[in-house]
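One protein chain is absent from this view; the other protein chains keep their places.
For clarity, chains are labelled A and B in written order, and residue numbers in each chain start from 1.
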Amino acid sequence: MSSEESKTKPVTQTQTAPAKKEPELPKFEKDLSDKIVTKFGADTEISFVKPNRVRINVKKEKIIDVATFIRDELHFDHAESVTGVDFPNEKEIEVVYHLGSYTDPQLNKQILSLATRVPREDTPNPGKDSTKLQSLREIFYSVEFHERECFEMLGVYFEGHPDNRRLLLPEDWADIPPMRKDFRIKGR
Amino acid sequence: MSVKIPPGLQLEKVDERIMTLNIGPQHPGSGHMRLIVQVDGDYIVACDPDPGYVHRGEEKMAEYRNYILNIPHLERPVIHDSCNILYPYVLGVEELVGIEVPERAKYVRAIASELNRLSYTLYWLAIYGIFLGHSTMFMWPAGDRELAIDLLDKLTGARVTHSYFVPGGVRNDLPANFEDVCIRQLNYLEKRLKAYADIFYDNPILISRTKDTGVLSREDAIRLGTTGSVLRASGVDFDVRTKEPYDAYEELDVHTNVLKNGDSYDRSKIPWLDMLESCNIIKQALEKMPKSGSVRVKLKPNPKGGDDEVYKRVESGRGSLGVYIVSRSKPEPYRLKLSVGSFRNLICLPYLLKGEKLGNMPAVYWSLNYWPVEADR
Partner (left out) sequence: MSVIAPKFRLAYLLKGVLNDVFWIIVLLTLIGIPIIMIVLFYIELPVLEGELLTPFLAFTMLFHPELAMPLIDSFMNTDFFRMAVFPGFGFAVLIATGTIFAERKLLAKMQLRVGPFYCGKIEGILQLMGDGLKLISKEIIIPAKADKPIFWAAPVLFIGTAAAFVALIPVAPGWVVADVDVGLLAVFAVVGFFPIITILSAWSANSKFPFIGGIRALYQMVSFEIPLILSLLGVVILSGTLNLSEIVESQASFPWIIFLPVGAIVFFISMLAELERIPFDLPEAESEIVAGWLTEFSGMMYGLVQLGSYLKLYAFAGLFVVLFLGGWTGPLLIPSTPPEILSGIEVGPIAIDLPGSEKFVERTLNAELINGVIWFVLKTVGVIFFILIPRGVFPRVRIDLLLQIGWYKLIGLAFVNIFIALGVLYSGILEPGVIF
């Protein structure tokens, strides 16, 4: 998806137009996204560029380099949240990091979504199967508890995280990671 | 002896010098979570927070309910700040479905949001008082909170868990005579809030107990990704209402309170200053709002978004609360993630408590504006 399509996306869908956007705003976000794409080329792609929201899809091998670049060059300094989304049809789990900035006043409004995909197995064995990802804890310290939660809820093992342990689930949880789509709530 | 131990259970290592204390869920000083604290004499050596005692699987259950049914469901993490936890959700749904909210509704939303902030912060302050052993500071905010709850009761019909925000506006308009009652009660509440300075914030014992304890420097606050009053007490001027204004906050004048030291005293003072600010905001909103107009846009049945995702954030009582919705052309969201301020601030707890005295534990722990139920979702 290129950035031109993103500007036409709101018009083709059946919705009333959101608040008027000035033509300069997406330019700032486009600027950000272009910097990343020019540096890392084929490993990244821009998912969308909206006012105040930019999303970059990254291949999972390159995530540490991209994250370091984002922290050092683009001055995003903390992660707001880490989300895992389960796509059983595509046999992948998507992990999305939302990054924000406190120090740079121009970036105060921006949230950069950094997304990677990891392969998903049908019978998960958390920690020991191929659903592994490099941990971003060395780069953004604030993801420590978020990554632990992602591990227990979806089974994504973060290599390099000092403490991949249960956080919210009870100690004797013996079922599959609950946020996966295979896990059905009883009675629904 | 061989006992079958469940895989996630941890065994306590018996040490000559270090004692492991379970400041557990059944403890007057812990809230709904467990802190496994290792103590060497009077000094805390390590602290391992163990949340999850109130984990209900909000996010999983949200995938089974459509956008309207999710409204009473998503309020439950913080029952007395429920408007603020619904606010980013309804903003997100409105963007996904494509609805424009009328002007008057935006101001009513701001009023409800600020009243919720008062209700939550007074409750938090009451518990902070009792954690430090100050029973008067427990009774006064708990009693004054009735004023804010009474206003919310008149406005929404419920004392807590209001279910007031809907995609398209708010559920109902302000009742008749609300403005006068509100201003009168807020004037009294402001007087009471200022009285807290005499009994609590200028109390020499409180100052000696909380000053220079649990100091979080500015760089650490940014690096740890904290939010809300913890961030503003460490000198970072960031409030979502001023930096990324939403709805009526684009026209309202919000003053952000920032203090520099980053110790427990500052962290306990910022919510109080924010409360005084909230009273101001409500009065402003009552003045500036359009005097007539609808407060709700009727939705088509079964609203659904396209193949899209949205991330919205709002300043709640604990900090910036973000909601990430992924939708795939269905009436239910495909994935809903709540990024709550309490969970983001949890990282400070093991970081700050290492090396503190055991007597400082309640002062530091509750000053992080941590609501255990919300962090567990």
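We adopt the following convention: contacts are C-beta pairs under 8 Å (C-beta built on N, C-alpha and C of every residue); 3 or more make two chains touch, one makes a residue touch a chain.
On a predicted model such as this, the values are computed, not experimentally measured, just so you know.
Contacts of the undisplayed chain with the visible chains, over the whole complex, involve B.
Among B:Arg56, B:Lys154, B:Arg328 or B:Lys357, only B:Lys357 touches the chain that is left out of the view.
Among B:Cys47, B:Cys182, B:Leu206 or B:Ala221, only B:Leu206 touches the chain left out of the display. Within the complete assembly, B:Ile130 is the residue of B:Leu74, B:Ile130 or B:Leu174 that touches the hidden chain. Panel shows chain B; residues 19, 21, 23, 27-29, 42, 129-137, 139-140, 143, 199, 203, 205-206, 208-209, 357-362 of it touch the chain omitted from the view.
Throughout what follows, only the chains that are shown with their structure count from here on.
Taken in their complex, chain B has these residues touching chain A: 6-10, 51-52, 55, 57, 59-61, 64, 95, 97-100, 222-226, 231, 236, 238, 243-244, 306, 309-311, 313, 320, 322, 324, 326, 334-335, 337, 339, 343-344, 346-347, 376-377.
Across the interface of their complex, chain B is touched by residues 13-18, 52-53, 55, 77-81, 83, 85-86, 96, 98, 102-103, 108-109, 111, 113, 140-146, 149, 165-174, 178-179, 183, 185, 188 of chain A.
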